[in-house]
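Shown here: the complex without one of its protein chains, the others still in place.
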Amino acid sequence: MADTTYAYAGRILRVDLTTGRIWSDPFPGADRRKWVGGAGLGAKILWEEVPPHADWDHPDNRLVMATGPLAGLPVWGTGGLTVVTRGAMTNGATNTQANGFFGANLKLCGYDAIVFQGQSPRWVYLHVTDERVELRDASFLLGKDSWETQQALEAELRLTGHRLSVYSIGPAGESLVRFAAIQGDYGHVASKNGCGAVMGKKRVKAVAIERGARGVAAAHPHALLAAAEEIAHNLKTDPSTKGLYMFGTLGGVRNLHGMGALPIRNYTTNVWPEGVDTKLWEAPNLREGFDHRGHQCSACGMHHCHMQVIRSGPYKGQVVDEPEYEGWAGAGWAIGATNPQEVAWLNTQLDRASLDVNEFGWLCGWVMECQQKGYLSEKDLGFRLEWGDVEGAGRLIGMICKREGMGNLLAEGVKRASEKVGGPAAECAIYTMNGTSPRGHDHRSRWEELLDTCTGSSGTKDTGPPTFPTEWGLPARISPQDPVPVARQVATLRGRKHFEDSLGACVFTTRVPMDILCRSVAAATGWDIGRDEAMRAGRRAAALLRAFNLRCGIGPELEKPSKRYASTPVDGPIAGVSILDHWETMLDTWYETAGYDRKTGRPTPETLRALELDDVIAPLWGAGARA
Amino acid sequence: MRVLKIIPERCTGCMRCELACSYEQTGTFQPSKAVIRVSSFEGHTSYAPYTCPQCAEAWCLTACPVEAIGISPAGAKEVADDICVGCKLCTIACPYGTVFYDPDSHKAFKCDLCGGKPACATVCPTQAILYVEAGTEDWLASFAAERALPAALAGAR
Partner (left out) sequence: MSGAATGEQFHVKVELIAWATTFVGGDGSDRKVFEVKAGPGDDVRSVLKRLSGRFPALDQALWDRGSGELAEHLEVAVNDALLGIRHTLDTPVKPGDEILLMGQFMGG
C-alpha cells in the first residue's frame, strides 16, 4: 500500500453500462479530505455529473455505491455502503445506507466506490476482485429474490460467508417498483428513495465483491486500535447507547408506544389494540422469542443484527433476519399485525423481494384502511385484506413485484396510488409532498423527524434523531412538541449524519461523542480533523444534495406533510396536539438556523462560501451573485 | 502453557480477528495475510474462527527439511523467516490447513500467538476467542527444549 492513501484505497471504480467500459479514476488526497467518502463523495458526483434533464430512469443518472475511510478497519460496524443516486420516489437526491461487508470487501479489492452510469443492453452483474472487474451475464439470476441471488452467486463463484459480499435487487427492482431497495449480505438494506429501481433500470442485478487480498493501512494504527476500543467502551456504557448495544433497535417498540410514536394501523390510533401481549414486544422477549445467532457487520461487537428461526405458527422453522425496529413497525404495527413470529416472517419477505419496509407499511396500511372504510373494494384489489393479515400482506408483495392487477398501481408507492384513487382514500395516505417515505414511527409525536423528513434532501431523514446535542450548545433535551427548540435542534445538528454517512460506518456505532469519532478518523487518515471540520464536511454534503434537488426543480413548495401524516392524534400520550399549528414557525426557525433562504430554499451565498462551495453560488443564485 | 481456545457458538462472523491478526503479521489491515480465518457454516447462519491449534505432534515442524519451524517461548510453533526456503512442505503436512504460504515473500507463515499476546483474542468483541492456560503433556517440555528457537531469533519477529 502506498502510504499516501492511508485509510483509503485511493481509486474510484467507474462502470459505463451502455458501452461496457470499465475503468478506475484516482480519488485524490484533496478530494478525500473535502468530501471524505460515502455521502460526501456521492453528493459531489451527483452535482457534477447528473444534469437536471436526467431523471431517475435516464441513462445519465449515476448510481454511486460508496464506502469511506473507516471501512475495512477494526472500528465497530465498518462494512458500510452508502448509495447516492437520483431516486425514483422523489426524482431527487438519495442518501441511504446499509452495512454488512460491502465497504470492507470493496477496499480490500482496491476501490473506495463504484459509480455506475449508462444503461446495460442486457441484465448483468458486476464481479469485483482485487485483480479484475467484469460485467457478467445475469440471466441465470433473474426472478430470484436477493437471498437466492446471493446463494446462486456463492455457488457460481465458489465462495462462502464473507469471502463474498453481494448487494442485489430482488424482483421489485427488476420490475422498477418505485420503492425497490438494494439488499445485501442477508438482511442489510439500502432501502430509501427507490435506489433499487435505479439499479433495475440500469439492468444491474447484483454487485458481487470478493474479499480481496489488498490491505488497508492506517496512519497511526496503534492510535486507531485505541480509538476503536474507546468507541466500543462508549457504546457499551453510555446510557443512550447501552440499550442499543445489547438489543439493537428492539427496544423501540415499547418506548415509542409510551411516547405515542408507534404507528398503529396507518396512524388511526396510538394505543395497543386490546388483547395484545405487550410483554412479547419488549426487547429481551423479542430477542429470546426466537432461536437466534449474532450476524454482525464487519468488525462489529454490537448485539444488533441477528439471524433467527421462527419458532411457531405457519412459518415455523424458517430462517429470517431479526427485524429492526423499522421492520417490527412497517411489517407489523403499521398494518395491525401483532404476532412477532408472523411479523418477522413478513419483514424478511420484504428484504428478499427488496422493498422498502417503511413505504410498504404505509402502502399496505392504506390499502387495509381503505378496504375497511369501503374506499377500495374487494374487487379493486382482488381479495379482502383485513388489519393484521400477514399472509395477505405477503400476497400483496407478490402482486407489487410482478405489477399484477392493482399491484401495478401500488408499485408506484402510496403517494401516487392514493392520488390516483382520489376521493376520501387520498386523505388516508402517509407521505410527504416531495415523495419521501417517512420512517416507521408516528412522527406526529416526533416533530423533529416530521420536520426533518419534509425538509430533507435525501429521500429520507437528513439529521435523524438528536445525537449529543450539548456538543453544539443545545439543551440536552427538549420537549418533542416544542416547535422552536425542535426546529433549532434539527437544523443545528444537520450535517453530523452526512459526515457519519461518509465514513463507511454504521449510524449506530458512530453514535459516540464527536471528539471520540474524530479521533478514530484522524488515526486512520493522518488528518488533524476535529469536530468542526467534520461537521463542516457533513454540512457541505447536505447543502450540495439540497442544491442538486433545487436544480432538479424540487423546491420548498414541496416541503409539506400529507394530510394524514400531519393529522392530529385521536388518542394516546399526545392526543389532540397538532404540529400544523406551528408549521410555518418551525420552518422559519429551521431555515434561519440552517443558513438557507426561506423563500427560495437555497443555501445562502454566505453559507455556501463557509462550506467551501463557492462554485455552487453562481449555478444556484445566478451569474450575478458574488462568488 | 496458554493456548487459544475457540468457542464457535459465540462467533458472529464479524471478522475483527482477521483484521487484528493481519495487522500483527503485516502492519496493515489485510485479512488475506491473517493466520486466523473465519469460516461460515450452514449457509450464512453461523460462523467460526479457526487457526493453528499448536498441536503437540506438530507435523509442520517434523516435515520441515531445513528445521525452520521451532517452538517459541510462548509455546507457538513458529517459522524462522531467515531459515525457511519456501518449499511449502509444512503447508502440505499440516492436517488443519493453518500453515500458509506467502507468494510475495516466498515464505511459510502461521500463528505465532503474537509472542504471547494474541491480537485475535484481544479484539474479539464476543469473547469467542480466549487465551487460556491449558495443561500440556509431560513429554512436550523436553521436546520443546530440544527444538526451541534461540531467544534472540524468537524475539526478532
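As written, the chains take the letters A and B, and residue 1 is the first residue of each chain.
Assume a residue touches a chain if its C-beta (ideal position, glycine included) is under 8 Å from a C-beta of that chain, and two chains touch if they have at least 3 such contacts.
Keep in mind the model is a prediction, meaning the values are calculated, not measured.
Partners of the chain left out, restricted to shown chains and counted across the full complex, are A.
Residue A:Gly258 is the one among A:Gly258, A:Gly398, A:Pro424 or A:Pro619 that touches the chain not shown. Within the set A:Gly200, A:Gly365, A:Gly413 or A:Gly440, the residue that contacts the chain not displayed is A:Gly440.
The residue from A:Asn105, A:Gln481 or A:Thr589 that touches the chain not shown here is A:Gln481. For the chain left out of this panel, the touching residue among A:Pro466, A:Gly504, A:Pro561 or A:Pro605 is A:Pro466.
Interface residues of subunit A with the unshown chain, by the touch rule above, are 239-244, 246-247, 249, 251-252, 254-256, 258-261, 279, 282-285, 324-326, 329, 439-441, 445, 464-467, 469-470, 475-477, 479-482, 507-508, 511, 572-575, 577.
We adopt the following convention: only the chains that are shown with their structure count from here on.
Taking each chain's centre as the average of its CA atoms, subunit A and subunit B sit 40 Å apart.
Residues 1, 72-74, 76, 101, 104, 108, 150-151, 160-162, 185-186, 211-218, 221, 225, 232, 293-301, 307, 319 of subunit A touch subunit B in their complex. Partner subunit A is touched in their complex by these residues of subunit B: 9, 11-16, 19-20, 22-23, 26-33, 38-40, 43-47, 123, 125-126.
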